[in-house]
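Left out: one protein chain. Kept in place: all the others.
Read from first to last, the chains carry the letters A and B; within each, the first residue is number 1.
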Amino acid sequence: MTTIDPQQVQRLAKLARLDLSDDERARYAGQLDTILRYVEQLAQVDTSDCDPLAHPLPLTDVLRGDVPAPGLDQQDALANAPARHQGFFKVPTVLDQTGGA
Amino acid sequence: MLEIDGLQVEPVIGLEIHVHLRTRTKMWCGCLLAYGAEPNTHVCPVCLGLPGALPVANAEAVALAIRMGIALNCRIAEFSKWDRKSYYYPDLPKNYQISQYDLPLCADGYLEFPFGDAIRKIRITRAHLEEDAGKNIHDIPGLTAVDLNRAGTPLLEIVTEPDLAGAEETREFALQLHRLVRYLGVSDANMQLGQMRFEPNINVRIHADGRVHATPIVEVKNLNSFRSVHGAIDYEIRRQVAAWREDGQVARPGNKANRGWDDNREVTVPQREKEEANDYRYFPDPDLVPVCPDAAQVAAWRLATPELPIPRTDRFISEYKLAPREAPALVDCKATADLLDAAGEFPCDKALLGKHFLSFWSRLANERETTIAGLGVPPRSFSELADLVRDKVINATAAAQIAEEIVARIDGQLGGTGRPGDSDCQRAIPPIDRPEWAPRELADQLGLVQSQDADEIAAWVAAAFEANQKAVGDALANPRKRKAARGFLLGAVMKLSGGKADPRLVGEQIDAELSRRAD
Partner (left out) sequence: MNTPPTVLDLAAATRAGSASAPETCAATLAAIQGADPRLNAFREVHADAAITTARNVDRDVVAGTASGPLAGVPIALKDNIVTRVGTTSAGSRMLAGYRSPYDATAATRLAEAGAILVGKTNCDEFAMGSSTENCAFGPTRNPWDLERVPGGSSGGAAVAVAARLVPASLGSDTGGSIRQPASFCGVVGLKPTYGRVSRYGLIAFGSSLDQIGPITTTVADAAAVLQVIAGHDPADATCVREPVPDFSAAVAEAAGEDHARGLRIGVPAEYFAEGLDPEVEAAVRSALALYAEHGAELVPVTLPHVDKAVAAYYVIATAECSSNLARFDGVRFGHRSEQGGSIEQLVSRSRAEGFGDEVKRRIMLGTFVLSSGYYEAFYDKALRVRRLIQQGFNAALERVDVLACPTAPTTAFRLGEKAADPLQMYLADICTLAVNLAGLPAISIPCGFDSGGLPIGLQLIAPLFDEVGLLRAAQRYEGWTDWHARCPDARRG
């Protein structure tokens, strides 16, 4: 049986980038634990003969042609940014310098 | 197996390669791919990850990935899907990357290449499509600036098995792969623009005390030159052997580390790990639907796969009698290689044809910062020119002159525009074919048809001897200067003839005259 304790909540909060208070951690631990207890009933279903269904329709191969479409100009792109710097989005200094995907 | 400080060391290297695909637009939206543009000017709601925006996959990127997979002898998936890879980073707009997790488009392939005296076969684990991130700019003090022009650029990630056994071999493999993607038109693979990046996974198996000790695996991130691939691997092998001597650490689950390459100091440096690097929470992207490549289409691409650079190089060496070192120059620009083969379709002296491609045709292309395929010369003109030389209608000097004339006339026609750049190995321009610009025509027009007339040549020889008494004297009296003096006289005759005289006949007459005078 899986349990969710405040420590687990802290691990999840870090993964999900949520800065939780101690109070929230304790509360979520209890609530998520209750929900998980409920969700665990899924284990009762025999699913050995069926594949996962990620999508309700059996769609495949919906692609677009390699055709340019107009985008946003710089001003519109940055219009909602909380902070900008000379055409860039501005964030605090990032230490890790590994760029790229 | 290497020997380092008395230890038998066996490097084990796998390579991950990221290649920007040669599409016009991004992976999920219609923004044009941008290199060096003003920040955040090639962006839209989709690649900015704005609320409500949805991705739609670029069909051309899928096609290029599959064509590359075919060239790498991969199995092409019948069912492939998109997955989200979650991690937070300011240059990753959605804070997940759309990638392919368990069902990549291409898997289980290999690439063979000659290395030393052997053919090396490196297994390809997989090749999958994903999107590149934007760029975090760090060179402004006190902040990081985010430019998302690159975000969403189609990226093919190729992963090899750990089959590479050394720095030199890995560099050669990387070069062959670079050659292949450019040749196939899958990527421009411009290293300066970051269009191709390498990440080797390196460790060493140390044979000592009758046992094998495998050192912890290190992944060196984001190498963007062949030199750094070589340098990083070379450095890592030595560093890992030294580290093992120091601490005896061996590879075990969880102790793989990332390092970066310091290009100036030529060392690898420990890298701050991305947070939660081990929990990407992959799951199928519900905004996208699976890709099931059409079997007939894949078969058609398979059939249409051109002769690949390595076998083509071998063929060019034997067919056009090219030197092994020179052949790749003609193969790697696919459009030029195709043009050479098109010219070679006409019966002609192929060795001369190859020689012309490497000499004056290359020079004429270089002068115009284009490729030979970008010159616009009809294939038949190449072979006709080679034939004129073979048949001694003209000599080599005249051939170069005629080539120059043909290209100059095409220049006039094009007005200096419309030629592909010299790094574009895909595009040929339609040849401009005028009967009056045919090599034989031009040979006549320019008066370059070689003279075979013995009397005419005898007159030029006599005139040359008359005008160059000293050389004649040297040739007759001084055995050490004889050869140079003869060459000088030959040049003088050719000059007098305006390049028309057949050099072989001239040489014969000069020799005859010299021996007559010597008697």
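One rule holds in what follows: contacts are C-beta pairs under 8 Å (C-beta built on N, C-alpha and C of every residue); 3 or more make two chains touch, one makes a residue touch a chain.
Just so you know, these numbers come straight off a predicted model, no measurement behind them.
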> Which residue, B:121, B:245 or B:281, contacts the hidden chain when the whole complex is considered?
Replying inline: B:281
> Which is it among B:49, B:114 or B:487 that touches the chain not included here?
Replying inline: B:49
> For chain B, which residues touch the unseen chain?
Replying inline: 45, 48-57, 84, 86, 88, 90, 93-96, 144, 146, 148, 275, 278-279, 281-283, 286-289
> Mind pulling the chain A residues that touch the left-out chain?
Replying inline: 2, 4, 8-9, 12-20, 24, 28, 31-32, 34-36, 38-45, 47, 50-57, 59, 62, 64, 72, 76-77, 79-83, 89, 91-95
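Heads up, the rule we're going with is that only the chains that are shown with their structure count from here on.
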> What residues on chain A touch chain B, complex-wise?
Replying inline: 14-15, 17, 54-55, 57, 59-74, 77-78, 85-101
> Of all residues in chain B, which touch chain A in the complex?
Replying inline: 18, 23-25, 29-32, 38-45, 47-48, 56-62, 79, 81, 86, 88-92, 95, 97, 99, 130-133, 135-138, 140, 142-148, 155, 194, 197, 221-222, 258, 260, 271-272, 274-276, 279, 281, 283-284, 286, 288-292, 294
